[in-house]
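For this view, one protein chain was removed and the others were kept in their places.
Every chain is named by a letter (A, B and C) in the order it is written, and numbering of its residues begins at 1.
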């Protein structure tokens, strides 16, 4: 079988990680990436020796790229002519405009969380509603927090049944290197319910969810606390057992030195992972606590890389590479090296 | 009736605020404060012109105070000989040693949250269990987070009945000016359940509580999210109605510019409050959200000043100045100027 | 002699402190303050009981103020009709527009550092070039960093002669409570030379100056290091002697607990200063070090309050209340309580 040809629009924080992730998939071919300006990430791509072909979107200043000796493989339309599916990680709102081109060219696309839900036929998660994405033309991924949150809730739901969750998102306010946004010595609260709780109900309509989000001045990963009400009583041991079986969840211990989100970032760097990225969420064993019929736990979301596996799952669904979540996630995980540490 | 004579042990973040608070009470007399070293706070007391007499605890280096021309009124025992009750805000553990002296001198004492519960006869909150403190000799105040949290839960409990709460504490990790502790670009998680949830159950034994605490690198106030299960369904309107009636709770709106804990600190400074302190917790109207039978909300804890009113309530209880919470808190509030803005 | 009538335009971080400062001057009368929206600061003014009359600038939504029961004394033009001089702390650029009104009404004005130099006849500092402001109609104050920096350089210059300075500004990036700007775990560098070095040369044209500015994610005060070349060799003792005589400079010691900018903020709060403000810069004794013919030292700038005294000096100059810096600053200091701690 020939490989699925994939392009990436937007070579930013997410785009470059999508490109790396697709390039690792044995049954996919990364045709190239598209961007508009010679950003630091594009300069780094050049310094790396252009492992990926670069295409310029409309409005790009070609001369600037030429002045910097950055090779350009063609226009955005040139890229679209060569691919089966686009991963669109353009800035919010741009994906919607790009979609017109995708439709014109007759290619599929997976949009990132910043776009409106209406841009896509399916609001997608690789574990919780894979089957809805099978054969679909336009999918939108859940956001970083929602993707990781759903992994854990879906995991408990499949094992024991979940009726209700209440979440508190302790959100990192910016990515490392962001200078266009930031908080200094301040927590910021947002109107409840948080969109992540609402999105969870869209993906898992049988679960009632609410939540509050608080921005915090850190950059290495969100922490979410989840209070979950099961259809049956879920003990701490039952939760641990389910979480430990999940390939995209790491159970960690404060006692081992995983004191918070920054420990996990350091650990991923110590692993030598490119960019210090981690695809898995982490759940702290010591955070899991029962309260009456409910169970509460805290998880960590490495915001820059968390959606990469589920986005690749989305390619598998859209292109019918696999027909079930179980099969698709297993293949994605194998190529990304997820779970090999278990 | 003669005024109750009060002394303060430990002139740190809490101690100096206790002194200011007691000095404002029309039916109390602040005899003096005790400390061990000429800290910045003591130097500031000197620069203010010594509004309070200073006594030196055992081990203090008298010469240092003399070299700085800081007047000293006597020893710790001298202070104890003049007071009816001590407010002990010494560093954790010291209060326990001081207690021997208090017993020897036959005076009452209120300890701060850093001491072990066993130091006191009663673990006290001005609203939730005032009657237990009436006439007691040794009381321990709840910690800053627990004090503010209980205000809100007790408020709903008295109005509608509360069966269960699950909390997430987004904790400020240090006070402004702290250099001996701090986090830099990191969230830190603690073993669950948090002590605040456990303490709430001690004070309000009919409520089941659990919670997770996450330290964040900020200094101006904790934020707690609370998911509360009522004995009856509590609507958003019902919650607002109850909270608005409470003198030590401020209902605030994101829409008005109260974006987070730092807005509240700024507001307290703009009010001209000494040190930018605020005695009230704040609850964000937009954070209140119903989920099935439950209600969720977020509140702010100004950690430096929050326990002052309840500590003064404790004096009232111990010395039988008032016999009910309602009477006692009304008098404390009047002298502290709480609620006059309503 | 009748009091000078003063108005304040813009009731933000600086405006409210200007109002408080003017209200303390025995020879001035604060007529009122003007603002456009019911910000948190205006709400705090209301809660304080309206110690200052409030006037609304053009474009203000009167209904909003009415809905909040905030008393309004009149329009901006009403205010201008009653004053001799305006302190304009409007957002950058607005002052320039306001100036047309001031000219029309024939009143003087002092603009804050955010305006262009061209808005004023004189770029002013209370110590370094007071005489240039005497009788002038439009003055612009130096910015917070420049104001504090010049205090120290002018102090050494008057005592010993200064030829050259090189500065590094470790800048706090936002004020407490700012949510519209901020840095998270990042230092940010700016094009050299920093405007503060350039501004210093404008005010003190006989001194050669350069400098580099680095933004840091903190809120309680800038720190500036200064390398100064004297006309004669300046020893550490000579520098200390000069600094100690200056009323708006505090010599502090790391050994006493003044570990950094946050210690000074804490100290100002412990003093009970409104808002925890401090009018003085601080210079660390342990930071002063000789290097060949040069002397190096570090100073702290409390950015919110530092320009208040020099702005009041500017009123004195413009209105010819005093004809020399020595006389004017002495009066300002007396009314603000500066130097009484010495």
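The criterion applied here is as follows: a residue touches a chain if its C-beta (ideal position, glycine included) is under 8 Å from a C-beta of that chain, and two chains touch if they have at least 3 such contacts.
Everything quoted here is computed from the prediction, not taken from an experiment.
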Candidates A:58, A:103, A:131 or A:256 - the one touching the absent chain: A:256
Residue in contact with the excluded chain [from C:39, C:75, C:137 or C:188]: C:188
Residue among B:51, B:93, B:182 or B:337 touching the omitted chain: B:182
Selected from C:96, C:208 or C:256 as touching the chain missing from the view: C:208
Chain not shown, touching residues in chain A: 16, 39-41, 43-45, 47-48, 175-179, 184-185, 220, 256-260, 262-263, 265-267, 269-272, 274-276, 341
Chain not shown, touching residues in chain C: 164, 166, 168, 170, 172, 185-193, 208-212, 214-221, 223, 225, 227, 254, 259-262, 284, 286-292, 294, 296-298
Contacts of chain B with the absent chain, listed as residue ranges: 173-174, 176-179, 181-186, 188, 217-219
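The criterion applied here is as follows: only the chains that are shown with their structure count from here on.
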Inter-copy rotation, chain A to chain C, in degrees (Cα atoms; steps of 5): 180
Per-chain CA centroid nearest to the all-protein CA mean: B
Chain C against chain B, contact positions shared by both copies (same if over half, else different): same
Most widely separated chain from chain B, with each centre as the mean of CA atoms: A
Interchain centroid distance [CA atoms averaged], chain A/chain B, Å: 42
Chain B and chain C: spacing of chain centres that average the CA atoms, whole Å: 35
Overlap residues in chain C, where contacts from two or more other chains coincide: 176-179, 184-185
